[in-house]
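Excluded from the complex is one protein chain; the other protein chains are retained at their positions.
A and B label the chains in the order they appear, each numbered from 1.
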Amino acid sequence: MYDIIIIGAGVIGSFIARELAKYEANILILEKENDVGNVTSMANSAIVHSGYDPVPGTLKAKFNVLGNKQYKKVCEELDVKFLQTGSLTVAISEDQLTVLKDLEKRAHENGVEVKLLNEKEAKQMVPNLNNAVRGALYCPTAGVVDPFNLVVHAMENAIDNGVNLALNEEVINIKQIKDGYRIFTKNHQFDGNIIINATGINGETISDFVTAHHFDIKARKGEYYVLDHFDNNFLSMPIFPLPSEKGKGILMTPTSSLNYLVGPSSEFVDEKDDLSTDALTLKQIREQALLIMKDIPFNMTIRTFAGNRPTPSTHDFIIEKVNNHFINAVGIESPGLASAPAIGKYIADELVQEIIHLTIKQKYNPCVKKYPHPNMLSSQERKELIKTNPKYGHIICKCEGVSEQEILDVLERSCPPHSIKAIKKRVRAGFGRCQGGMCQPLVAKLLANYLKVDLSEINYDELGTQVAKFKTKAGDTDE
Amino acid sequence: MAQNLICIVCPRGCHLTIDENKNVSGNSCPRGVNYAINEITCPKRILTSTVKLVSKSLARLPVITSEEIDKNIIFDVMKELNKVEVKAPIKMHEIIIKNVLNTGVNIISTREIIE
Partner (left out) sequence: MNKYNVVIIGGGSAGLSAAVKCYDLGVKNILVIEKEDFLGGILNQCIHNGFGLHEFKEQLSGPEYAYRFIEMIKKTDVEVKLNTMVTNVTKDKHVFYTNESEGFQEIEAQTIIFAMGCYEKNAGAIQLAGDRPVGIYTAGTAQKYLNAEGYLVGKKVFILGSGDIGLIMARRMTLEGAKVLGVAEIMPYSNGLNRNIVQCLNDFDIPLYLSHTVTNVIGKEKLEKIELSQVDDNLLPIKGTEKYFDVDVLLLSVGLIPITDLLKNLDIKINARTKGPVVNEHNETSIPGIFVAGNGLHVHDLVDYVSNEARLSAQGVYKFLNGNLHYNNALIVTKNENGIGYIVPQVVNYLNLDDKFVLKFRVTKPFKNVDIVVKADNQIIKKIFKLNLIPSEMENIEITKDLININTKEISVEVKER
């Protein structure tokens, strides 16, 4: 019997786990995917919003503003790249300037520092704004984060402090038992006193196992362009159009890895795992992005992708104690990434404490173990590092400059990768312009050697997604 | 009836015509004539493939037929290749299978493997 079982190891589940790990409790987190942070948390704009635009008084407004304030410290503790770039929301007509003034008012109500810029000031700040821009709202506290390692390291920190993680455990049913619930996955069952539902886009399914249906969560697909590193000065901060009921609109932002993202579109989809892209939508993204920015070099595209975000019927985050054994923390759409640290703290320190009193662990450590990043070292430091371990000198991924030892390092960590994609998310091998064309076989071999399995067993992502499935010349060419 | 062929002897890919009397035209060199005649009587191909290799860094050794073989036995020769396993070191052009399937043709290595 676990004291607490969290379902879902996205950014929300992982931060809840990290915060709960402070306390003396027996905690399990279940994830249906073959890696943490593998659905909505991995396919978004990776922006830590300032919190100027959620409707005042909503959970979105509350947790966004709180979360943003915690980001710097959290990312230091978790060794995650976070750049507090600021952001601009731009008006491209005189009419829109009045909307900016309303947004400024809203920002003040939410307690967010902003500054209205006139046309000249805005273009001075971001020279590549479209000529049509008439003014902008500058939010200095916004930033961009490495969303992949944010989740991985939050989970790692939780695991280092005693939380148990079980991957590839999709919950198919939940039944009430004495003092809690029994969770059924395909192959196992787990009993827990308190269940926390952090299944994001699938939140209603899990909630409905336990309590009466009281909200819907729809999937809203957003397609994006990823542009190569081409000019680090092209754009220094996220640029938004005015927000609408469909969301924050088609934006352009630098990423923590100094790529650029353009998107997302916003379209409801029936299947929550429909991550397809289509030519028409991508064309619309290009056209809309060019309304706020000029000369976006779409010929630098290295990838297009789609992410689905949960859109709850309540129009706000669903964070609620259903009963003394079940908590919902689902439907966390934008600004979910910014809000995650604050949501984690609130659930661990307030909602759970209302149910059971937990005592603080003596040996709790909020920091993850730091590993070397050879690319960020000086020549001399890098030389010394390779002397201590030569494999930091052996580059595997040419496009992103990733060494063999960096891959071996993440394999040794407490939330290790089990797939090529999980390695890619952690160290960026395969994230560059060749998209793994050159390094994927090398990464697959490293992983196979490390796991002591045949290359044919290495998955790209989920179980059953082997990249080199059929060994030749072994008399087994007919399977 | 004249037949049109594309010569595969070299990357140039000449458009050949061969008539019922085996007169060849369209070729840029004499090899085209041989190719065309072979192609309508008994088509032949060079086969390149790999065999299993035990070495530190490579799992397969590239090999080639020392001469052209009949096109219709290519898959039979592939089966023979699947039965072989060699160990490093391997010299360039080392014979891997002698007289494969009694064709008089050898399978030879096309890479040197030092270790």
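The rule we apply is simple: a residue touches a chain if its C-beta (ideal position, glycine included) is under 8 Å from a C-beta of that chain, and two chains touch if they have at least 3 such contacts.
In this text the structure is predicted, and so the values were computed from the model without any measurement.
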*Which one touches the absent chain: A:K62, A:K248, A:R382 or A:K424?*
A:R382
*Of A:Y138, A:F234 or A:Y460, the one touching the omitted chain in the full complex*: A:Y460
_Residues of chain A in contact with the chain not shown_ = 226, 230, 273, 275-279, 282, 301-306, 374, 379, 382-387, 390-391, 393-395, 398-399, 401, 403, 433-438, 440-441, 445, 455-456, 459-462, 464-473, 477-479
*asked:* Contact with the hidden chain only, please: which chain B residues?
replied: 5-11, 13, 15, 45-50, 52, 57-60, 62, 64, 71, 74-75, 78, 92, 110-112
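Note that only the chains that are shown with their structure count from here on.
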*State, to the nearest whole Å, the distance from the C-alpha centre of chain A to the C-alpha centre of chain B.*
53
*Could you please specify the touching residues of chain B with respect to chain A in the complex?*
50-52, 60, 81-83
*Which residues of chain A touch chain B in the complex?*
472-475, 477
